[in-house]
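One structure is given here, and the rest of the page talks about it.
As you look at this complex, bear in mind that one protein chain is not there, while each of the others sits in place.
In this document, chain identifiers A and B correspond to the written order of the chains, with residue numbering beginning at 1 in each.
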Amino acid sequence: MSQARNWDEFMEGIWRQNPVFVMVLGMCPTLAVTVSGINALSMGVATTFVLICSCGLVSLLRKLIPKEVRIATYIVIIATFVTVVDYVIQAVSLALYDALGAFIQLIVVNCIILGRAEAHASKTPPAPAMVNALGMGIGFTIGLLALGCVREILGAGTLFGISLFGAGFQPWVVMVLPPGGFFVLGAWLLLFAALERRKQRKLAEVRHV
Amino acid sequence: MSHATDLLPETTPTAAMIRTLGLIAMICGVIIVAAYQGTYAAVQENKRIAVERAVFKVIPRAKSIAEYAVSSAGELKKLGAGEAAPTGSIKFYAGYDEAARLAGIAAEGAAKGYADTVRILFAWDPAAASVTGFGVVAMRETPGIGDKILVDAEFLANFPLEAKPSDDRLVLAHEIRTVKHGSKTNPWEVDAIAGATITSRAIGKAINDTAQTLVPRLAPHLDKLKEKS
Partner (left out) sequence: MSIEIRSAPHIKAPKSVETIMRHVVWSLVPVCAFFVFQYGLSALASLVVVTASCLATERWFVKTGTQSGDISDYSAVITGLLLALSLPPGFPLWMGAVAGFVAIALGKALFGGIGFNVFNPALVGRAFAQAAFPQAIATYSPSFLPGRFTEFVPSSLALPLMRPADMMLWLKAKQLDALAGATPLAKWKFEGVLAGAEELVTSLSGHMAVGPSPALILLCGAYLALRRFMDWRIPAAILGSAGLTAWLLFALSPERFPNPFFMLFSGGLILGAVYMATDMATSPVTPKGMWVYGALIGLLTVIIRYYSGLPEGVMYAILLGNALTPLIEKVTQPTPFGKSALARLGHAKRGASYPLHPGYISREDAGAVTPKKRFMWNKPKRDERRKPNEPRD
């Protein structure tokens, strides 16, 4: 396994196939829990943990798992690690547990994880599978943070609980409501699409010359 | 090789399938049990601290708490740490001050709010037979509108709110009701916030639903609860 391949596996999730901005997967937690930076970060970390562990285990067992029941097996494995995360978050902070609510359990049905297990981990040895999962997880976390930070700054005037504008700040109520999630996600998608287009235009111009 | 067998996918034998699935299930089981055992103590401690903090907030004088449950027959039972209340009985917390004297009773109430169920913890003062305040355990009310119940000075002035048992000790003497903004006339009525009527109503209903059964049942036991046991 070369260094370059590992780097490629890692970067795939962060930029080229970013789960939030490129694949637009896992929208349920993306829109629901990103009302603050800390929620977004912990959701991202929890998902990354589940992603790495389940991809690792799926990859280890990939030759054993009968293909007829593979989806059921993946779900069992994913559910196991989600349960672990559920306990750990309860042990770390009940306040965080209440803030994330049902969305911790819902990591089970986050399509990024099942998608990675089916499309990647089941065909790859454990090391690159886990590196890829780490990249995907970090990409997902970056996506959540991008939403969470904007929504927290505008919706509460704070960033990770630290007040940015002082006591006189006027919160934008819409930002902590579900429509705010759609607005911010839409704005980010627009920005990324614009950047991508600009890059391609530049490339096309270079080729032309 | 015939054409037909070419198209058929290879099938895994049933025994092998069961063996593999069993193995996977076992691995997963071990992981879950290990995680549960490993975090149990910390989770329980967290829950205890969360409850204590919530009770101390609604009964500011309290320095320590004890959990109790009172059954539908009116029997009082002290609950150990983490012990669930028996079915049909109502759980409440007795808060004691520094001198181990009863500072107040706290109990949970829940009612449907604007977005979701609003769960609150309210404090009942046995000496004054009134609800002295409340704190929110969980709610998803609209920020800036529904959550005014926690900060609106006029709304907080509803407390203390009369909640004394009726003469026959079956229900409250007066039902706690939420009334339209500005039309509160009795000490057992909750004056709603203009523009957040639904959330205000949920608070009134949550307190009433629990207090209707808890307060009359508690009345005979108050002497027993006076000192921390």
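In the analysis below, a contact is a pair of C-beta atoms (placed from the backbone, for glycine too) under 8 Å apart; a residue touches a chain by one contact, two chains touch by 3 or more.
Every value quoted in this text rests on a predicted model; they were computed, and no experiment measured them.
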_Candidates A:Leu61, A:Ala133 or A:Leu177 - the one touching the absent chain_ = A:Leu177
*Spell out the interface residues on subunit A facing the chain that's missing from view.*
157, 165, 168-170, 172-175, 177, 179, 183, 193-194, 197-198, 201, 208-209
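Definition applied: only the chains that are shown with their structure count from here on.
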*Just how far, in Å, is the C-alpha centre of subunit B from the one of subunit A?*
33
*If you look only at subunit B, which of its residues touch subunit A in the complex?*
11-12, 16-17, 20-21, 23-25, 27-28, 31-32, 35-36, 38-39, 42-43, 46-47, 50, 138, 142-144
*Give every residue of subunit A touching subunit B within the complex, in rising order.*
57, 61, 64-69, 72-73, 76-77, 79-81, 83-84, 87-88, 90-95, 98, 155, 171, 173, 176-177
